[in-house]
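These notes are about the structure you will find just below.
Not every chain is included here, but those present sit where they belong.
When the chains are written out, they are named A, B, C and D in that same order, and each has its own residue count from 1.
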Amino acid sequence: GEVEVLHWWTAGGEAKAAGTLRALVEQEGHTWKDFAVAGGGGEAALTVLKSRAVSGNPPAAAQIKGPALQEWGELGFLANIDVVADKAGWDKLLPKTVADIMKVDGHYVAAPVNVHRVNWLYANPEVLKQAGVELPQTWDAFFAAADKLKAAGVIPLAHGGQAWQDATVFEDIALGLGGVEFYRKALVEADEATLKGPTMVKVLTTFKRLKGYMDPNRANRLWNDATALVINGKAAMQFMGDWAKGEFSAAGKVAGKDYLCAPAPGTEQAFSYNIDSIAMFKLKGDNTAQLALARLIMEPTFQETFNLNKGSIPARGDVSMDKFDDCAKRSRADFDADAKAGTLVPSMAHGMAVKTDVQGAFFDVVTNFFNDDAMSAEQAAERLAKAVKAAK
Amino acid sequence: MSLESLSHAPRGHARTLIHLVLIAWAGFYLLPLVVMLLTSVKPLEEIRSGTLLSLPHALTFEPWIKAWSSACTGADCRGLERFFVNSFAMAIPAVLISTAIGAVNGYALTKWRFKGSDLLFGLLLLGCFIPFQVVLLPMAQTLGWLGLANTIPGLVLVHVIYGLAFTTLFFRNFYAGIPDELIRAAQLDGAGFFTIFVRILLPISAPIIVVCVIWQFTQVWNDFLFGVAYSGNETKPVTVGLNNLVNTSTGVKEYNVDMAAALIAALPTLVVYVLAGKYFVRGLTAGAVKG
Amino acid sequence: MSALEIRKVNKRYGSVHVLKEIDLSIESGEFLILVGPSGCGKSTLMNAIAGLDEISDGSIHIGGRDVTHVGPKDRDIAMVFQSYALYPSMNVAENIAFGLEMRGVDKARRAQEVARVAKLLQIDHLLERKPAALSGGQRQRVAMGRALARQPQIYLFDEPLSNLDAKLRVEMRTEIKKLHQRLGTTIVYVTHDQIEAMTLANRIAVMKDGVLQQFATPQQIYDEPVNMFVAGFMGSPAMNFIRTRVVRAGSHYGVSVRNGAGRDVVLPLPERGNGLSAWVDREVVLGLRPEQITHVTPHRLERPLVTELPCTVEVAEPTGPDTLILIRMNDQEVAARIEPHAQAPVGSPMPLAFDMSKAVLFDPATQQRCH
Amino acid sequence: MATAIDAVRASARDTGFRDTLQRWLPKLVLAPTALCALVFIYGYIGWTALLSMTNSKMLPSYTFVGFDQYVRLFENERWLVAAKNLVLFGGLFIGVCLLVGVLLAVLLDQKIRSEGALRAIYLYPMALSFIVTGTAWKWILDPGLGLQKLGQELGWSSFRFDWITDPDRAVYTLVIAAVWQSSGFVMALFLAGLRGVDPSIVKAAQLDGASLPRIYWRIVLPCLRPVVFSAVMILSHIAIKSFDLVMALTGGGPGYSSDLPATFMYAHTFTRGQMGLGSASAMLMLGAVLAIIVPYLYSELRGKR
């Protein structure tokens, strides 16, 4: 059979990772039709997907994640792949949190490929050492360290000005200061009272305070350029998901030695995840290739290679972590622990927590607040509540 | 026109000044190109550390070769090469058809006015102000019905349709300046609608054809939205490839390859500019009509 | 059957009413000349005949067929545009051959025709040039050639010779006359050259402000103008208009004039069968052409209705073959044409012979002719 | 005999048909275009108008909600910023492009020997898609990398050019890049127009004592009114559709201070699953543009008469 896969793993390590999947599919005698659309974290791909779906010609599989899976499922576009899942025992292999995301009405419609941890803090140990600071564990420690770094003449925090980068930092603070409960209420359930509440104001105030530790040129910097600042020692730290490791390794840096990774301050006991998955579309004809694809995605071979390239950890818990770096190993351990403790939270900034419309509202207010010196945290909280309500 | 034929075009200081202004502007236009060119021949480390306009310490053409033949654009690592054919297969017919129709439209609208012809033109023009994003979904549906979804003819159709307003505009406004007497004389000579067009108007339309082709070719060649939405797996135009190469979301950014790829993707358009530029000849109407 | 019939044609450009109820009809083979002051609507009428401008009202018939709504290319008309309208991208030969090509004439014949026409118009050395590299008169001749290469039912010529020198003009005029005689084609021709109008036309239509004033043979227009406008318009130098009064002199009538010297004389009027009794003692305008006032020679005075009057030369203007002099009558300037050798010095007296046989009278109120 | 008469009749009918055909030809030729416009432009506009009255989310749905979406739009801070930016950006972009285009075309028309090369240089930005040039521009405009740094390195230490990081000025950087890209084409449009002007009127103006700049300003450019019209149409089209540009250069940032309606509309329709709101914004955008363009169009088309 033939399987057309719409995805946005288009360049570098990602593309290589996608290539392995392709090889696996083709080894089984199927044809892989590659339909890659890069751009804006999958925005372009989603647009294309919609137009394909509307023209009655959707691809067999597409990279869809988080709540969007539910939306597509509810519209009746997605195929039931329980056959594959049952046979391979996905329910057992996947943590419940992950499994639930892959299901619509209790049936599997998508296969998970990885788990990204979003709440990471990266640092350049050289720079830290020169300024005489440790990697901070709390927000107070962070600001203390940042002050010293600033005094030492480096940029304490590397950052890029895109909305999703702002939102990533924002959710790290929300998780660190507010804790898992607050995070869930505010960023997952989008509860109006919580959004307006004092904790949110505190979070926002802290968030804004960070600005003083970033360089003025951050506006519209890409995340990888920010990472480059850390690599070059121009900046000390960066908040970013674990895909940032790719940049470090590309520059020949080794985790734990040339750069440090740790959960964002105050989020030691939490894990905000970003899980990529491939959803299967209902097809008119032969779906053997599609099912094979679903199966292969979950097989350890793919999960390992793919995640080694991507910086994330495998979605299924039984893959050996031997080849992975320190950060990934830590990620795995934390994930399992948090899964047990119930402190896994979906990343709002990466579209795992809320539907895109609410996410958009968050982005708008957060990024505007961050860039607008005139706006107070209270106003921002107020607006956040209003915007989120309007978007729902 | 005009000053080419005049004896007393500016001389001396004025001339030097004109040259200076023109060259200064050229500098402004060239700046990004220089940046891109320099970047495309630097190794990645140098880009990370160096400054924008510094000359490369270690000149490398690796990025160009990679962009052309081996860069990954998805699970496919064959570079941009393979997209070129698609882009040509799409752009050439789309440009020719829309230019031809636009020319005839412009001619009919100026020299054969009828009640409502201005209205028709107005409506056509206004239409081009709908954001293309709006037409994305309904057009997808329409193409699906026509059985043209994800095919090159489908893309050609889309580009022709949405290019018509402007090609018509160019020609209409050019022909508006050509004396009606010429058409009248030809009518009396017994020439019909198309004969007049082909024999009398086309031979003096070179400058506007150039403009129109430049515009349309650029639009079609550089279009991403329609290209990505309506192309199929094997029919993707080069912009989609370029985008995939450049717009990686969470991977390592190879700026040098990106820049090389962009320059490669732009080459055909550049060639069109240089070739078509030759036909920016002087107008020929001078002397045909008095008064 | 009339070759061309124009019935109550009106043409308006927005609020400008350019042609007003034009009614004309000419027979096949006739040569019609349109004259009138600049801007009176001649070109507009030509365009209407050719079908290039939609008329606002009325109808046009060619060879008995109503062509009001027929396209220009099906009217079988060739036209020389006042503004030339040469095809800028074609050279002279191509310009001339285009009409033939459109009518399916084969290449050899076309070349032959082009050669013939070019020779006729003396532009055979220019065949390879583009219009932009031609002089004004050369362009005009190419425009002419374009029409002459064809053999249509009707030719329309809109001031086709205005940019040519006198010599060439005479030659071209002769060619057109020959062409007309040989082919017997119907021709409508606009000109402001009186000689052209008089020598070429079978009939002349005089227009003014979009209204047809008189439509008659050249001689009638010249000798029997219907109103002062026509009388003044045709003829160069123009007819003299002298305000005067009709007097009865026995069984005859005359007009009384007072020459520059202050003497009152009665000039006899020719008998024309229309009683002038109603006009006696009323003011009229006497129309007398300059060539009818000339120097005195004995034999001239023997002719009837010729009267000698002493006058004074006020201005003299030699034009080559003749000299124009201005004298004063009834306190108005009056032009006379004399042979150069006969001229008396400016300011000195000179007797002149007034030939009244072709004198006409106009009603000063309506400006219509009354005798 | 009968056949001869038939033949005559047939040919009469034939010419009648050809006549009619000739008369209808202009309309016939325009018909496909008209049809396309009707279906693919006005049909779709209608469809969008319809959607703007529904609460369509990720994909079109037909639950009508009246003008709710429009109300929400006007409460949306970001939309207001985007709309304001369009006015600013559009006005400046069109104005500067016209100016630069005319100027360059006129200068290039002075028998410049290297005209061909210069023309190609002015035009080339059109050839490059913003997907990539955006990056180059971002670098150039980046205070830490580009011009500012260059200026300071060259010893002008107080030199500042950091508009791209300033929420109040970021939109001007869009203007710079957009002018860079489009002004060359406007130049080409004008150059083509200049080449069609009758040289003899320029001669007449010279004798009338006009200096070269005045000849252009008073005589030649008024003859190019149709070209200006084309250029304005093209430029406003580019302005309201500037999407790639914003995405590549500022991403709408800092914050959403440099957002434009096109990016707003795209984001809501496709990325954020608020198709109803997106459609409403598209309709408003269209409405606003028409409010400006229609009178201009009207006066231009009337003026011809």
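One rule holds for everything that comes next: a contact is a pair of C-beta atoms (placed from the backbone, for glycine too) under 8 Å apart; a residue touches a chain by one contact, two chains touch by 3 or more.
Everything quoted here is computed from the prediction, not taken from an experiment.
Enquirer: Which formula, in the displayed labels, states the number of copies of each chain in the whole complex?
Expert: Per chain kind, the total copies in the file amount to A x1, B x1, C x2, D x1.
Assume only the chains that are shown with their structure count from here on.
Enquirer: Farthest chain from chain C, going by the mean of C-alpha atoms per chain?
Expert: With centres defined by C-alpha atoms, farthest from chain C sits A.
Enquirer: Counting C-beta pairs in contact, which two chains come out on top?
Expert: B-D
Enquirer: Roughly how far is chain A from chain D, going centre to centre by Cα mean, in whole Å?
Expert: 38
Enquirer: Using mean CA coordinates as chain centres, what's the gap between chain B and chain D in Å?
Expert: Between these chains, centre-to-centre, one finds 14 Å.
Enquirer: Two-or-more-chain contact residues of chain B, please, as numbers and ranges.
Expert: 136-137, 192, 243, 246-247, 285-286 - these are the residues of chain B that touch more than one other chain.
Enquirer: At least two partner chains per residue is the criterion; list those residues in chain C.
Expert: Correct list: 71, 73.
Enquirer: Where on chain A does chain B make contact in their complex?
Expert: That would be residues 4-5, 7-16, 18-19, 21-22, 32-42, 44, 47-48, 50-52, 54-57, 222, 224, 228, 231-232, 241, 243, 246-247, 250-251, 310-311 of chain A.
Enquirer: Note which residues of chain A are touching chain D in the complex, please.
Expert: Chain A reaches chain D through residues 40, 43, 46-47, 50, 53-54, 68, 71-72, 75, 161-163, 215-221, 355-357, 359-360, 364, 367-372, 383, 387, 390-391.
Enquirer: Residues of chain D touching chain B in their complex?
Expert: Residue list for chain D touching chain B: 22, 25-27, 29-30, 32-34, 36-37, 40-45, 47-48, 60, 100, 104, 107-112, 116, 118-129, 131-133, 135-137, 139-140, 145-146, 149-150, 153, 180, 184-185, 188-189, 191-200, 202-203, 206, 212, 220, 223, 226-227, 229-230, 233-234, 236-237, 240-241, 243-244, 261-262, 265-266, 269-270, 278-279, 282, 285-286, 289-290, 293-294, 297-298, 301, 304.
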